[in-house]
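Here we show just some of the chains, and they stay where they sit in the whole.
For reference, chains read A and B in written order, and residue numbers begin at 1 within each chain.
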Amino acid sequence: MILFNCDYSEGAHENILRRLAETNMEQTPGYEDDPYCNEARALISKLCQRDDADIHFLIGGTQTNFTIISAALRPHQCVLCADTAHINVHESGAIEACGHKVSALPTPDGKLTAQQIDEAWHAHWDDDTHEHMAQPKMVYISHPTELGTVYSRRELEDLSAICHKRNLYLYMDGARLGYGLQSEENDLDLPTIASLCDAFYIGGTKNGALFGEALVLLNDDFKEDFRYILKQKGGRLAKGRLLGIQFIELLKDGLYFELAAHADRLAVMLRDACLKLGLTTPFYTGTNQQFITIPDSILEALKNQYGFSWLRREDSEHTTVRFCTSWATREEDIRQLINDLTQLCQDSPQS
Amino acid sequence: MILFNCDYSEGAHENILRRLAETNMEQTPGYEDDPYCNEARALISKLCQRDDADIHFLIGGTQTNFTIISAALRPHQCVLCADTAHINVHESGAIEACGHKVSALPTPDGKLTAQQIDEAWHAHWDDDTHEHMAQPKMVYISHPTELGTVYSRRELEDLSAICHKRNLYLYMDGARLGYGLQSEENDLDLPTIASLCDAFYIGGTKNGALFGEALVLLNDDFKEDFRYILKQKGGRLAKGRLLGIQFIELLKDGLYFELAAHADRLAVMLRDACLKLGLTTPFYTGTNQQFITIPDSILEALKNQYGFSWLRREDSEHTTVRFCTSWATREEDIRQLINDLTQLCQDSPQS
């Protein structure tokens, strides 16, 4: 059984394990107040070209999302997002549990447009009864999205511009940020993201770390007392240096980007093979999540040997499923999957 | 200026004011623990044919909704409703502020169907990752809906049946319950509603009271410690008897239903006149809210003399607006509105 279900099936890159072992018996202050976290902060600031960034290390994505949203919004304010957004569908109501409405907008591909944001803003403020509605104050985007798609520089600039114009915060969930930045269609980089967003995070869990997300606060509004809220939400790791050390290893020499590039390359290899076999994808992307529409008969045969995840039925005979590669995926495993898919497609009368 | 904006522009029926004055200097215990509230409870129990009903008096609809939802749900559970539901669009995120997701389902007319509920249930429970989603546990319906439409007995039975089957609570927001029960299309009554819902409320604010909603808890799950939560949410009125007295006056001799019948009759008069003039309604109903699609030129002329509320633009020349009648609406005012509309339609080249 080879798992392509997700991008967190394995542990961490060996450099991280080695460095954790080397520093294991050092005594450091707790709660991210140690020299390793500070070194990681300096690295991230430099990569983002933002000396004024306030950087916090959290353990996972859901925690990161509800912590920043809780810190940023007043009780009556809501967050706009795509209907497929992680905060809307896969966090067990975590944002609402912090008191805030998640206002989901429909999208075909997981990406919000500047126009949608503007329309949502107008729908609120043009209504006489807006004081009886939750007030939009933050826009949440994921990059790449939950469907593997990415924002272009132009699209992100447009989103940022409308957010500024409408006095909305722009927050980017970067759980898979590396995979986006290394994808073939990418024209973004960290300094650009840092200049266009009010906050974003660099996801470690899904790209080489044991766990950990580096939250980068750019807007001063978020900085005051953030650590109180971090503590309140369970986000201050006692042995905080575990997070610092991991991000140092990932970022000091570009390992983070190498790992992502590896995963993207294998994902594209799979995608192209599928397309060549006549299979289709609803979301063409060069990132590590490949959504492929496959005849059910083939999936039936495939599922005994490979793990993948289910997205939706397309019709009575086809289903779209997701294959994830990661920093840890072996090229031989992808080749074997391609071979088996090829064989199954050839055996199948019509796909 | 004659206001048809809403059904709470005036005060209360004179019987209520008189009775409040008569009992004004009596000393009674606070917080709905007085003989008047108990008498009102007995009246409601009898009207619902449910001796076991637990009845609480609250001040307004938003408060009633978030109090019962807060009392009924565990932290990870959400409430299903129509996208037009009051809790989804007009309570400033009150349900989310109590920690719960509002999961809105699209409807053309404000009414949920049993099939939608079942599909939503399946969408949750059939998904391997359902523990990462908010769990549907309650269905919220408004009767009449925010669009003036009503559920038939058959529709409510179907909703109730699927809720029982799927272990969901069924809660009815009855802010305008009287107007529904007196409408021409109605085939429901209080005992039926009480037997099919786990909780519902009889709205007073919009039908003859100064304020007040009578929340009827049928399901034992909701009853324990409900008054703690009522207090916590600001819903225990110090001089609780004000609520008891109002519901006695409304319910002891059928005044509540007479007032609603009056409003419905005037609403239907307006509706039929509009249809005769060639105007249309997207939601044909016999309740007190009439949504009429009207040429903008006519609305322009109308708005200096009449208050009404805006629903949506239909195309570049037409807008749908709402006219509300109420227990307090004067027949002469409706007749004047019909006359003016008739005149304007005749003067208009094409409506």
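To be clear about the criterion, a residue touches a chain if its C-beta (ideal position, glycine included) is under 8 Å from a C-beta of that chain, and two chains touch if they have at least 3 such contacts.
These figures come from a predicted structure and were not determined experimentally.
**Q** How many copies of the chain make up the whole complex, given that 2 are shown?
**A** 4
Criterion: only the chains that are shown with their structure count from here on.
**Q** For chain A and chain B, what's the span in angstrom between their mean Cα positions?
**A** Measuring from centre to centre gives 42 Å for this pair.
**Q** Given the complex with chain B, which residues does chain A contribute to the contact?
**A** Touching chain B from chain A are residues 75-78, 89-93, 96-97, 99-102, 128-129, 131-135, 309-310.
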